[in-house]
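Note that one protein chain of the assembly has been removed; the remaining protein chains are unaltered in position.
Moving on, here comes subunit A:
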């Protein structure tokens, strides 16, 4: 007898069993007792499949139970019974396919059946399951739900290791106890396993794509530095005059690009492309304007201390001069040496050669 005959018998028996679902289990088992033997005889005679020879399993079940004196119970009376019967046949067919694959793949792995090899991997699965369970728990209870490689709860390393250890030990313990005997624990375990497998598939892809993305982002988006927020560059010469058309290069001759060549239109507030070459992109937005002392804050003229104008080497004027007129720009140089407006910018020169903004 070959495997396919066995499978066909198993499928048919399963169909009959399902059709007899209305009977008490003991009665049903009794009726099914001789069935495999009978079906084997029928197949041994040849002449078609079991369904060809005996009709559908439901009909067989009905006839069997009726002649055995269990008249009504045998028929698939409800739609539910018909559906479960069909489901049972599908299940039997699937298990048949799986069994065949099992035998076929086995030799590739060096075993009679692939399942023999998979059974050896069971403890490894327990460890993996524990890890996945720890990750799933951390993912569910941690507010910062970005998946990493450790089951972090609130970013605590110790808690992560503890959770991981508990998860793995628990899973191994569960695995060593074997499949639960009762129905609901068994179902819960299966459901949890399915959940973990889905979680693992989604999680692995997520973590992997995040890792790929991070490598890429390092180049263009390295986070905050002192040039973050620089939109334009203004260069002033030694006399405080704004220089336009400036090109910036680094030590290797590579152009330094800062900001973006767009300007805000002061009236409309819209961003329009800059029309100038080089820096500044937007000369009209310069923070300082020559001849506009009020724009230059550091050495404000209305300071009351004499040290502010003291940058001029010829600061021989007494402090009284500033006390005279606090609101007016003082003439710190004493004489009519230079225009007063130039002085503050001049004094700022060593520390702020090019103001960026």
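Just a few scattered comments:
By definition in this document, contacts are C-beta pairs under 8 Å (C-beta built on N, C-alpha and C of every residue); 3 or more make two chains touch, one makes a residue touch a chain; residues count from 1.
Throughout what follows, contacts and distances are computed from a predicted model.
A chain of this complex does not appear here, and its UniProt-recorded name among "Branched-chain amino acid ABC transporter permease", "PadR family transcriptional regulator", "Nitrogen-fixing NifU domain protein" or "Beta-ketoacyl synthase chain length factor" is "PadR family transcriptional regulator". Within the complete assembly, A:35 is the residue of A:35, A:168 or A:263 that touches the hidden chain. For the chain left out of this panel, the touching residue among A:46, A:69 or A:178 is A:69. If you put the missing chain back, the residues of subunit A touching it would be 1, 30-31, 33-38, 40-42, 44, 53-54, 59-69.
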